[in-house]
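Missing here is one protein chain; the remaining ones are kept as they sit in the complex.
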Amino acid sequence: MGKTTLAFLFVLVLSFPGTAIATGIPISDPTAECIDCHASIHPGIVKDWQESRHAKITPSDAMAVEGLARKVSSKTVPEEIRNFAVGCAECHMQRPNEHKDTFDHNGYDIHVVVSPDDCRLCHAEEATQYAKNLMSHAYKNLAENQLYQLHEQSIIGEIDLNSKSKPKATLPASADTKAETCYYCHGTRLKVSGFEIRDTEDVGELEFPIIEGWPNQGVGRINLDGSRGSCSACHTRHLFSIEMARKPHTCRECHIGPDVPAYKVYAASKHGNIYSAMHNNWDFNTVPWTIGKDFGAPTCAACHVSLLTNTDDEVVVERTHQMNNRLPWRIFGLIYAHPHPQNPDTTIIRNKDGLPLPTDFEGGFASNYLIGKDEMESRRKTMQALCLNCHDASWVNGHWRRFENTIRTTNAKTLAGTQIMQEIWKSGHAAGLEQDNNPFDEAIEKKWSETWLFYANTIRFASAMAGGGDYGVYANGRFQLAQTLLELNSWLKLRKSIPGLKLQPHHPSPRIQKFRKEGWGP
Amino acid sequence: MGKTTLAFLFVLVLSFPGTAIATGIPISDPTAECIDCHASIHPGIVKDWQESRHAKITPSDAMAVEGLARKVSSKTVPEEIRNFAVGCAECHMQRPNEHKDTFDHNGYDIHVVVSPDDCRLCHAEEATQYAKNLMSHAYKNLAENQLYQLHEQSIIGEIDLNSKSKPKATLPASADTKAETCYYCHGTRLKVSGFEIRDTEDVGELEFPIIEGWPNQGVGRINLDGSRGSCSACHTRHLFSIEMARKPHTCRECHIGPDVPAYKVYAASKHGNIYSAMHNNWDFNTVPWTIGKDFGAPTCAACHVSLLTNTDDEVVVERTHQMNNRLPWRIFGLIYAHPHPQNPDTTIIRNKDGLPLPTDFEGGFASNYLIGKDEMESRRKTMQALCLNCHDASWVNGHWRRFENTIRTTNAKTLAGTQIMQEIWKSGHAAGLEQDNNPFDEAIEKKWSETWLFYANTIRFASAMAGGGDYGVYANGRFQLAQTLLELNSWLKLRKSIPGLKLQPHHPSPRIQKFRKEGWGP
Partner (left out) sequence: MGKTTLAFLFVLVLSFPGTAIATGIPISDPTAECIDCHASIHPGIVKDWQESRHAKITPSDAMAVEGLARKVSSKTVPEEIRNFAVGCAECHMQRPNEHKDTFDHNGYDIHVVVSPDDCRLCHAEEATQYAKNLMSHAYKNLAENQLYQLHEQSIIGEIDLNSKSKPKATLPASADTKAETCYYCHGTRLKVSGFEIRDTEDVGELEFPIIEGWPNQGVGRINLDGSRGSCSACHTRHLFSIEMARKPHTCRECHIGPDVPAYKVYAASKHGNIYSAMHNNWDFNTVPWTIGKDFGAPTCAACHVSLLTNTDDEVVVERTHQMNNRLPWRIFGLIYAHPHPQNPDTTIIRNKDGLPLPTDFEGGFASNYLIGKDEMESRRKTMQALCLNCHDASWVNGHWRRFENTIRTTNAKTLAGTQIMQEIWKSGHAAGLEQDNNPFDEAIEKKWSETWLFYANTIRFASAMAGGGDYGVYANGRFQLAQTLLELNSWLKLRKSIPGLKLQPHHPSPRIQKFRKEGWGP
């Protein structure tokens, strides 16, 4: 489990009820008071914290570390927390006036939800980088894009059993449904709707805030201090472990389905094989993380986040919590792969048809909103610098050429499917945007969605991560893409071949009519 | 690999052929004689046993353990096995007259299949609890429910290539097919059909019983002493390891498919992430199992089976091998989620229409056979007591409210699909129960089955275990549920739109006619 690289300056034995842990770090009075009760009430999280780095070093000592090993990126840290372990109070009592869920708890101002702006006190660079990460806008980018909302509604909305449009989902999804579906990963918008008194087993009646959208650890959560994101999405509370964030299981929480099968592809890749077979011998806790010395094959974090060095102690790539600054291409989630958006707020994008999409339905890029060639080149080079520590240039270039070939060919196949879908809309066998209808809410539209949302995405992940032939072919890959395109076509051909077939009537949606006339928001 | 918490009283070095193991425990003469040969013949299982708790402590010593650490729950243990390691003879020679597979083997009465009633000699409480577990009735509940048998037949039955009904499965599945499909997990009914002489490589001709349904480790196996179940389903022979039973891979053996994707959902949950990343540092062998001290996130066993304590040595939840007594809702396997059955024998249930189902086709509960509100409340509280060791009440309540919302909404969507299916049956485009036909054996009926058997189930698992957005949305979740409902509807609409379409004729099944007139058995 790695080596402890920081010496403890002095040792102090704490004794609080239910635990008997020796740590070398002074604990603030408020934190000691928290632990006094919570070690008994919540032993799981108190124990995790006790094993965390936060319990084992003060910010002062952490700031004394020089060079790449330094984990506290802030130049200054508030004096009142600088010389204590980073305990309960050091996080849950910071900036009380900023947090709408601050409540009086045994004489202290406590807030439930710790936000990136709390973590920023010590980890300023990471918080700033993360604010540029698409993920930090994952709530807004979905909830405030009216076209995406049509897609969302068609999947998680409720069905009016008495409506003629059954089984279309015409009723809105409840907040509870939203919180455990799209917004489980994207993050919820938190809101304090009041306060309530609960009768606690241990100390009688206490008052707590009622928080809508809670619990949630989604990457784009809107916090009660207005900040975006949740550090605990990856640095799971209360270990806040670098080890856990560096292992691929963290990413699996949200990157596992056919829309974004990163974990599955990784697990079947050569890198994933090496990780699975050998990682018990690696060190996931060292900072910086040294290729060859600490680990033998990249995990998700190695390629996308971590500060890596080589065995000459040279920096191979800088740490980034923006994550996409090693990625020229955005390969999932939309109808076509395209250069990454310039701005993490993608609700501002409009394609040539005025739709809030980074490409048009024919695959053309909304280039004004996307990064340009130079930035793409720079990001490609940053990523490749990493690959080149185990692979020679011909290997890396060959891999990359294949990846960009796959972006082109999957986009071309998605276009073939979209052209058939457009023919279906024109033929009157289904109704899309041109007919002022939701383009995602009919059976055949769901089949079309599969082509780009599942199969083209999976193929691109398999290509990007050299993730084995199966995910590129038979496991939601080119077999299923070919099959689904043929089925779209066969569906239309059959209907055209039936003499006298009666068409279903379609009714324009006033809401969509309005969007198409007046624009898609915000 | 955990710590040995029991002191061995004396040490005795055994030497038998092919092994050279020192253990501190006296071994009975018959067991020593077994090992004499089988250490060479079956080194895999003998070695496992030697590493097991059973080889390392006698029942007497195990019974001397006081308090929660005690693993032998029986108040008394037969004197003849009390002072030896629990070896071959102590299990395979117990209660010889009860076991139909008892045979003479080198002068000993041996039976092949060890049953829960053998294990009961030392582990009485667990055996008694398990008899109340739905799983112990998994064979009977499937094999003796005539409606489930229609479903089973439509999936695993054979096809008569010369029949007009091809490719419907009109011929019965063979015992061999049954044993490796449904009954692999549900358990087979074992039966001694005779004895045979086999020429063994090592000691010449020997007689052995011929056991139909063997091998099998299914949870509801009908044993040769009449008992139900197989402890080795989870406590894999011959380690019988608590560690293995507590890790989630054991449950994965039967809980992995789209009908019951518990393992997949767990692996993608926050809990599963913590387990995957950190469990090498945990202790899976301590009894009781202490939250925070021994493990940092729950596995399947932690929530559903194990005796858990907090770091104050207080019991958080009692051990249960009934397993569903922490579960108010039964969320999979049937058309609608519903309160758990009162009785593990579900063949006795009749819904308002006389069908052997816990709900009717419209989703109404067969409440007379299901647990009531009080019992549901009690079970909810038992489970939540566990959650509260790492989460505060607002977190736990928020999670639970979402879960019950999901039960309601998935039941409502399943109802929408069933209403369309009923319309299809009425329209004559398929034939269901009302037409005295198998409601599961046509292409469109299989599509309907997907809505509740795969997608509603997966969505509920994702909700119950906070298992990530993907299993609730794109990985056999709400996307597929929405799509399949739309396809059911579109299938019917197309047929209604075709002028002059010829309907396929349907023929009533005399067997189903009889069930509908005379009741569904047994």
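Think of it as A and B in the order they're written, each chain with its own count starting at 1.
Definition applied: contacts are C-beta pairs under 8 Å (C-beta built on N, C-alpha and C of every residue); 3 or more make two chains touch, one makes a residue touch a chain.
Remember, it's a predicted structure, so these values are computed and weren't measured experimentally.
Asker: Check the options A:I420, A:A456 or A:I512 and report the residue that touches the missing chain.
Answerer: A:I420
Asker: Per the definition of touch given earlier, which of A:L161, A:A277 or A:L503 contacts the omitted chain?
Answerer: That would be A:A277, which touches the missing chain.
Asker: For the chain left off this view, which of B:K75, B:K373, B:K502 or B:K517 is in contact with it?
Answerer: Considering the complete complex, B:K502 is the one touching the chain left out.
Asker: Touching the left-out chain: which of B:A124, B:I256, B:V287 or B:A412?
Answerer: That would be B:I256, which touches the missing chain.
Asker: Determine and list the chain A residues touching the chain excluded from the picture.
Answerer: On the chain A side, contact with the omitted chain comes from 267-270, 272-274, 276-278, 280-281, 290-293, 296-297, 310-312, 388-395, 398-399, 401-402, 405-406, 409, 412-413, 415-417, 419-420, 462-463, 466, 468-475, 477-479, 482-483, 485-490, 493-494, 497-499.
Asker: Counting contacts across the full complex, list the positions on chain B that touch the omitted chain.
Answerer: 1, 17-19, 39-48, 112, 154-156, 158-159, 161, 166-169, 174, 176-177, 179-186, 198, 200, 208, 210-211, 214-215, 217, 236, 239, 241, 243-244, 247, 249-250, 252-254, 256-260, 280, 441-444, 446-447, 453-454, 495, 498-504
One rule holds in what follows: only the chains that are shown with their structure count from here on.
Asker: For chain A versus chain B, what separation do you get between their C-alpha means, in angstrom?
Answerer: The separation of the two C-alpha centroids amounts to 35 Å.
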